[in-house]
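Note that one protein chain of the assembly has been removed; the remaining protein chains are unaltered in position.
Right after this comes chain A.
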Amino acid sequence: MQWFGSTDAKRIGIMYITFAALSGVLGTILSLMIRAELAAPGLNLMSDDFYLTLPGMHASAMIFFFIIPMYAGFANFILPIQVGAPDMAFPKLNLAAFWLLPPAAIIAFSGYLIDSAPQFGWTGYPPLSNSVYSPQIGADLWLLGLVIVGTSSTMGAVNFLSTAFNMRCKGMTLFQLPLFTWSVIVMSFLVLASTPVLTSALLMLNLERLFPNTFYFFAPEGGGDPILYQHLFWFYSHPAVYIMILPGFGMVSEIIPTFSRKPIFGYAVMVWSMIAIAFLGFLVWAHHMFTSGIGLTVRMVFMFLTMLIAVPTGIKIFSWIGTIWGGSLKFSTSMMFSLGFIAMFTIGGLSGVVLAAVPVDIQLHDTYYVVAHIHYVLVAGSVMTIFAGFYFWYPKMTGRMLNEKLGHIHFWGTSIFINVTFFVQHYLGVKGMPRRYADYDPIFADLNLVSSVGSFALFAFQFVFFFNLFYSLKKGAVAGPNPWEDAQTLEWTIASPPDHHQFHHPPVWTPIDRSHGHDHGHDLAAAE
């Protein structure tokens, strides 16, 4: 009870992280079912109807209930401390935002309990998702669950922004903020501006489903416009991909300088490029709709804008490399995950630029190439940053170190099998294997088997991680306030785990030279 009703952002953060991890397990199980069925051609393990529920429910679990809440959990724990605040601006709102999630997840996935999970994929395109083609109640429950998650994440965003803007300690100007905090700020703006648009689309779809003869927004037979849904959906879901990666950028931007023992290269540029990414992120949504029949000029404009995003993204990658360059590196597990992230995320970014070319996209759309792209950015990208964050902040959250040997095993197993699983999917896509089908032409058999074996091996290595989490909680070395020695942000000046009132006296931040970064020393003064 002390936990469940606590308004302490650190506890709420840990509740978020636990919840997200559980959803991640659920999503993983669903994905293993997909890979098991696809291991060989033919319908081997399940009915077609059941298979059709899997891709959509897997994606929903991972996107809405794993990655986004996981980052929210880290942000809850770390952001208030990094800005030197006693807690979040609205502790009760914070608690409420968290407690919307478990019911939302139960509602969204309860379709499985009554054998009526939706079969239309995570994008929910009408008319496939309207009451004519998807009459099952599970679809309504899924929609409702998503509306609730959206509400929860907007509540979270309001809180993060108010905290970061209005509760900074003395000396903590905006351009002194750590990059993780900056990434959460930018992410929260994205949530604020995009999530409600998705909510509006889902509510319209809900109305259309619940009152089939009365409300026509998207159903063509009633004069609705299915493309309208796609516009509204992608106006959220393209920015959402940055909601799912920017906090990861922020984490890596804290970890790499720490283990290169050098300040981040180009601090101000890092901040501005995040803002540029967010801004451009709102202008490119229609690159998901190149095959939906929108006009050629429109497609050209969106192609151009999409390719522009590669510029700020590239700048970030060069800044990280610039930080590593000439640093005296320490290859801790979280550093390894960060380096692995840079390498593999680059592949994902490049396949994105490939897809952004209209003629290429028309060939590759809805093939496994898109699946490969998504997973290079989301698994080799977001998930790797989440692991990096775990190894980095676990000592702060629990007071104990994770075992580095197990960590390295986990890192190598994960990175190798991510590539085994997903790299071959590029080939599958180029050869023309469509996504979201249970059966396929036997010419795709070999590569699918490789991918399936890879996914099970990838899964197996996660047991190392979970073992490490639980084992180190009791047996890990005691961390002390700053186990990494070179970490400089405020959370490393206080006890691990922090006391309930994290700062015994209001901290004061001594500004450091962020943009030139000659500064090395620990010149922050938490007036303890």
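The rule we apply is simple: a contact is a pair of C-beta atoms (placed from the backbone, for glycine too) under 8 Å apart; a residue touches a chain by one contact, two chains touch by 3 or more; residues count from 1.
To be clear about the criterion, contacts and distances are computed from a predicted model.
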item	value
Identity of the absent chain, which is to be given by its UniProt protein name, from "Cytochrome oxidase subunit III", "Glutamyl-tRNA(Gln) amidotransferase subunit A", "succinate dehydrogenase" or "Hydrogenase maturation factor HypA"	"Cytochrome oxidase subunit III"
Full-complex contact with the absent chain, from A:T53, A:S116, A:N130 or A:T195	A:T195
Residue touching the undisplayed chain, where the options are A:P41, A:P102 or A:G222	A:G222
Chain not shown: contacting residue from A:G84, A:P263 or A:P498	A:G84
Interface with the undisplayed chain - residues on chain A	7, 84-87, 89-93, 154, 157-159, 161-162, 165-170, 172, 191-201, 203-204, 207-208, 213-217, 221-225, 228, 231-232, 235, 501, 503, 506-507
